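Here the complex is missing one protein chain, while the rest keep their positions.
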Amino acid sequence: MEKVLDLARANSIWPMTFGLACCAIEMMSSAMSRFDLDRFGAGVFRASPRQADLMIVTGTVTKKMAPVLTTLYEQMPSPKWVIAMGNCAISGGPFVFEGQYNVIEGVELLVPVDVYVPGCPPRPEALLEGFLKLEEKITGTRRFPGPENRW
Amino acid sequence: MEQIGNMIGWETVKMVVGLVGVLAFVVLNALILTWAERKVAGHMQRRIGPKEVGPYGLIQPIADAIKLLGKEILTPRDVDKPLYYLAPMIIFVPVLVSFIVIPFSASLQVMDINVGILVILAFSSLSVFSILMAGWGSNNKYALIGAIRSIAQNIAYEIPLLLALLPVIMMTNSFSMRTIAEAQSGLGWFVFYQPVAFLIYFIASVAETNRTPFDLPEAESELVAGYHTEYSGMRFALFFLAEYTNIFIISAIAVTFFLGGYQGPFLPGIVWFLLKSYLLVFVIMWLRWTYPRVRFDQLLNISWKALIPLAFINLLVTGGLLKL
Partner (left out) sequence: MVERIKTELGAALEGIAIADASYRERGYHLSLEVAPGELLNAARFFDERGFYLSAIICVDYREYLELVYIFSNHASLCKVKVSLKIDPAKPVAPTISTIFDCAYWHEREIREFYGVLFDGHPNMTYLFLHDGIDSYPLRRENIPVSDEDKRALGSFKPGEGEDTFFVNLGPQHPSTHGVLRVVLKMDGEYIEEAEPVLGYLHRMHEKMAENRSYQQFLPNTGRMDYLGAMSFNLGYVTAVERLCGIAVPDRANYVRVILTELNRLSSHLLWLGAYLADLGALTPFLFVFDDREQINDILEPVTGSRLTYCYFRFGGLYNDVDDAFVTGTKAFIERMRSRFSLYDKLVSGNVIFTNRTRGIGVITKERARKQAVSGPVLRGAGIPMDIRKSEPCAAYGEMNFEIPVGTRGDALDMYHVRIREMENAVNIIEQALARLPEGPIMTEKVPKKLKPPKGDLYHTVETPRGELGIYIVSDESDKPYRMKWRVPSFSNLMIFPELAKGNMLADAVAILGSLDLVIPEIDR
């Protein structure tokens, strides 16, 4: 029974539109015609957090935005997941320097992250790979053979 | 079976079987339509829709449904509890009642009430109720604005809807859906006699179900998600289900009134009925992915200043022609 639920949840993850900065354009690209994300069931980007399962944090999180992010995370009903996309969401990105006063170094300081997708910005294929990794995390098996299994 | 039939009466058995069938059909229809919407959207946007989840993505809606069932049932703290809980349940009542009188074929109709269309129209006004409950009870400004827009829109467009159906009723002298379907034998479909009424009915019904280009109550880019912003999990699924079933119902009414119902050569009646209904559903989906949204005051202007006068003139002309 758990397996059926996990399979269903992995195959129909509905992301929430949470584009902050440059990575948002690559996230939109990955949902568009060339790198279609709808193939895996993640087509419907819901705007309201109450109807979404996945929060893809794309872009830099600043101190002013942090309370908004945590509020949105708490409004999502569980089971919920978070993908940190881009260097800024993973660890502050290129905006960490001595004397910096406004950037939060990594979204993992605010919410628990499931998958990290590095890049500045990561290619849409990288986001798709991150998505497949998330499905693997939920169900335990991987949908397509991964890059390490090819040879 | 014979004994049960004689004990309770055949009518009751037929009604129970019919209701079960209707419920099954509603669920199946919703599944098919959610899949079709994403596939149609995908192909119109030069991509393929769901593909990985089963062959051609056919299991996708089932995955969606199971996922929604398994979500946490979240009730925001400050909602008005009775209204918040009842709204998704009440929105199903008009849907189910409407299915009772739709003639799927010459023999497949749960009950042929002689004021069939009046029942449907009366109950569809109730859906406005549930939208208001959802919007008010959610304790959320966006939901409230969405709900108020939806109520104004629904009230404004009910009148042209009714006025567009009246000429057909006048021509057949009956409110019963079966009679109206039967009256269009051969090629005497009412769409050829009443093209204006068909158009008005179509536009008004698209507005009634809150679909683009009239989907201001759920305007994503302005209002987050309109009146169902605060609903999650299964309750949201119920709203979703009700919307897709409504689309089917209005297509079914259009087919019965204007496109000959279940009549057609060679194939059994039900096949023709489903074919025609789903064709209209496809056209409605096509509209959604082609047109931008109409602004709210323009929406009301279309109804009060264009559709209603046109429908009145049509009614008068029909009445005049019938007298002669």
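The first chain written gets the first letter, and so on, giving A and B; residue counts start at 1 in each chain.
Basically, a contact is a pair of C-beta atoms (placed from the backbone, for glycine too) under 8 Å apart; a residue touches a chain by one contact, two chains touch by 3 or more.
Please read all numbers here as calculations on a predicted model, not as lab measurements.
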(message) Using the document's definition of touch, tell me which of B:Glu37, B:Glu158 or B:Asp215 contacts the absent chain.
(response) B:Asp215
(request) Extract the touching residues of chain A with respect to the undisplayed chain. (result) 17-22, 24-26, 28-29, 32-34, 45, 47, 59-60, 62-65, 68, 72, 94-95, 97-103, 120-121, 123
(request) Just the residue numbers, please: which parts of chain B touch the chain that's not shown? (result) 41, 44-47, 141-142, 145, 212-213, 215-216, 219-222, 224, 289-298
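Going forward, only the chains that are shown with their structure count from here on.
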(message) Please output the residues of chain A touching chain B within their complex, sorted ascending.
(response) 4-5, 7-9, 11-12, 32-34, 36, 38-41, 43-44, 46-48, 50-51, 53, 77-79, 143
(message) For the complex, give me every residue of chain B touching chain A.
(response) 38, 42, 45-53, 57, 59-60, 62-67, 70-74, 220, 224-225, 228-233, 236
